[in-house]
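Only one protein chain is missing from this complex, and each of the others stays in its spot.
Letters are used for the chains, namely A and B, taken in the order the chains are written, and counting of residues starts over at 1 for each.
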Amino acid sequence: MMLGQVAQAAAGVTAETTLFWVFAVLALGSAIAVISLRNIVHGALMLVLNFLAVAGLFLNLSSPFLSIIQVLVYGGAIMVLFLFVIMLLGVDNDDLLSSSVRGRVMAVVGGALLAGALLFAFVGPYTSAASVCADDAPPPAAGQMSCAGLEYDEDDGAGAAFLGRSMFTTYTYAFELSALLLTVATIGAVILARRRDLEPEDEDLADRDERGPDDAPDDAARILAGDGIDDPQEHAGVGGSPAASGSQTPADDRPSPEREG
Amino acid sequence: MSLLAVEASGITNEVVEATSGVIGLAWLIPVIPLLGFVAVLLATRTLGDRAALISIGAAALTFLLSVAVAVQVLAQPATYVRPLWTWMDIGGFSVAFDLLIDQLTVVMLLVVTGVGTLIHIYSVGYMHGDARYPRFFAYLNLFLASMLILVLGENLLVLFLGWELVGLSSYLLIGFWFERSAYASAAKKAFITNRVGDVSFMVGMFLAFATFGTLEILGIVQDAGGIASGTAFALVLLFLGGAVAKSAQIPLYVWLPDAMAGPTPVSALIHAATMVTAGVYLLVRLSPLLIVSIEAMEVIAWIGALTALMAALIAVRQDDIKKILAYSTVSQLGFMVLAVGVGAFRESIFHLVTHAFFKGLLFLVAGSVMHAMANRTDIWRMGGLRKAMPVTFWTALIGTAAIAGVPPLAGFFSKDQILTEAYFHGYGAIWIIGLVAAILTAFYMSRWFILIFLGEPRYGDDVHPHESPRSMTVPLIALAALSAVGGAALNAVHTGPLYTFLEPTVGPIDGLGYEPYGPLEEAVLIPLAIVAAAVGILAAYLAYAKRDVSMGSLAEPVKGPVAELMERKFFVDEAYEAVFTRFGGQVGRFLVWVDTRVIDGAVHGVGAVTMVVGRAGRRAQSGLVRGYVGVTLLGAIALVVVLLVQVR
Partner (left out) sequence: MALGYYFALSALLFCIGLTGVLVRRNAIVLFMCVELMLNAVNLTLVAAANLWGGPDGQVFVFFVIVVAAAEVVVGLALIVNLYFRRGTLDVDIPQLLKH
């Protein structure tokens, strides 16, 4: 509500609506650009724009904490990772489009069909005048669902406490599991991306013969050290978070996987 | 030494656990022939004909040890237990590999090792020149070891081990000349028929364990008095099932005549003197259990009586020198089983011993004759061998007279005592059947003897009979001597030394309430038996010695359907063939059909269906990521549409 209120004060009653339309157009436009631009780097940048637009929409939906996460994790870390890989592989100009025109047409038709079905089935009820979330909707009766938005104290850190209380009570196991998931993903990525394993077998053998036996321990030590550097950080982040205060930990926990990338 | 008394069973022997002295060495009795078997088998090439010496040495050594054990038991009568080791110990189930040595064991030991040794010696001459000469002696030693395990086992499972091993050696020796498929089939027939009995024996052991909680013979014997008569009935019949197969009784006797395919010493040792008596031994060993169920004993008596009669009837019209003896063996085993059934346990063992003497002798005679006649077996083409083979002739005469029941030879005492016991125990019908069988026995054995040794030679000019070598005649003479005096020496009267000796080991029959069948005294019964033997011999003399028999089997005095029936062995083999082989074959073929069509079909069908599904499914698994996404999209659209339809 914060941004909405600010905008409302500046531009009148429809400020929230205005912001929605701005971000919606941005999001849709950038999304179409992502799937249609030939240059992958441009596509990735468009994706960043899309993420930011969605972050704005989150803000509009009175979820500032998620909005920040969205910018940090998606717009920041994940997209950096994408760009990293694109640059690393040097495949910024993609000439790989769908093989046939027919397939492309069918894909678009299919997508449009699903979009139409979804809009028709689920969106309609919420956009009608009878919807509880309509602008001129009557105040709900007691016990009935309202469209009042999220009710949380403005002072508790942009809703982070609101989120954290739930996350560390109801969803504690899921949270711990997600920590484990990130650890496993990190280790998996490290193992998968090791180039040594990818070299052809004969080359590898020849290489080893040239270096002689003395180099092997160094090599192993280097790998061990590399893993060792990653792991304590990961464990500190994951293991430390439940003990830390509720409002801080999610934000602290986030950056650790990206650092691995 | 620990002393225990087996009181509940009525057996008065004290149980002595002995690990020293002669009894302590008793474990050598089965081990020596086993070592002989292994040694001969391992060194067949190097030993050559000297293998026989090792085997005979092992047999003789075993015999001497048995004599030593017998002396010990005679001096200090007791039930000795020689603990060796624990064979298996599974939870509450423990099987000790102990040896049981009492008076009954001693008798069996002496018979098995004594007759066994003689037949080993005989085999030297008989098997001379055979291609697998050493192997034959190895098998003989294996048989001896197996039989001794059977006799010595204190645990039913150990006994069963020996039981199976004698079955194995019997199989190996029947099929010794396995190049001829008929012989190999005979071996298989013997083995498979015995399996039927083994199943019964095993079920009996299961039931015995469930009832007594142990398989130790002494334990079973001790507790036998306390069990329900129904359980005892079932137990006895189950063990009888084992005995019926091993001792060739109705309905499982069919393997024994075919077992004559084996070398003649084998027939003498295994299929006349020792192995086939294992069933009788088992029944007598379990006699304290038997007396709990008089009904089961009656079943035993009838099986024995019918077997004795039927086999004797068949033997009357056989032409094969060994087949006649084989059916005679079945008949005599019937007498033994009959004796067990009527409560004459010791008489049964007595007959077992004398039968081992004279039937072993008769088979050796047959071997000697076949040796002289170039392996000819048709008695119609023999005759007049008296002059050519004097030793064989005289020993055969003794043997024939002994089995026919001519006093004072061995068979007279044993058979007569069985019949009188049957009479005194109130089994009139069985006594009469036994008497008829005794007449028939005298008849067919005289016929056998007359056609082989008396009259004019009918064997033609191409055969030149000659007396057998000394290694064969010496056992003949020894067994003839035993057949002649064995009966009188062991047990001339009802309370002879053998009975006194055996008394502590068999179940007491005082409590069974036997009443004599009729008023006849023994003074009448014994002459009756002699008359029966005389009638049989006289009839045979009139039919075959006084008439011209030169035209072969056409000279049979009695013709007609009944004689035909006897000659064709009552069509039992044909009936079994029809019922078990044909019908079983049908069942087998049906099962094969079920197996190949239904079960294999199901298995193959599963495979085929999987293949079809896989082939269809492979098209879906294109590996195209975008293809999968497209299908997912279709699914999502369908889902939304379904929801739409449902909501509206």
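Methods note: a residue touches a chain if its C-beta (ideal position, glycine included) is under 8 Å from a C-beta of that chain, and two chains touch if they have at least 3 such contacts.
No experiment lies behind these values; they were computed from the predicted model shown.
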Contact with the hidden chain (one of B:Arg195, B:Lys559 or B:Arg618)
B:Arg618
Can you list, in ascending order, the chain A residues touching the missing chain?
16-17, 20, 24, 27-28, 31-32, 34-35, 40, 43-44, 47, 50-51, 54, 57-58, 60-63, 65-66, 69-70, 73-74, 77-78, 81-82, 85-86, 88-89, 91, 94, 96-99, 103-104, 106-108, 110-112, 114-115, 118-119, 122-128, 131-135, 145-151, 159, 162-163, 165-167, 170-171, 174, 178, 181-182, 184-186, 188-189, 192-193, 195, 198, 250, 257-258, 260-261
Of the residues in chain B, which ones touch the absent chain?
618, 621-626, 629-630, 633
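Going forward, only the chains that are shown with their structure count from here on.
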Intercentroid distance (Cα basis), chain B paired with chain A, Å:
88
Using the touch definition up top, name the residues of chain A that touch chain B in the complex.
98, 106-107, 110-111, 113-114, 117-118, 120-121
Under the touch definition given earlier, write down the residues of chain B that touch chain A in their complex.
626, 630, 633-634, 636-637, 640-641, 643-644, 647
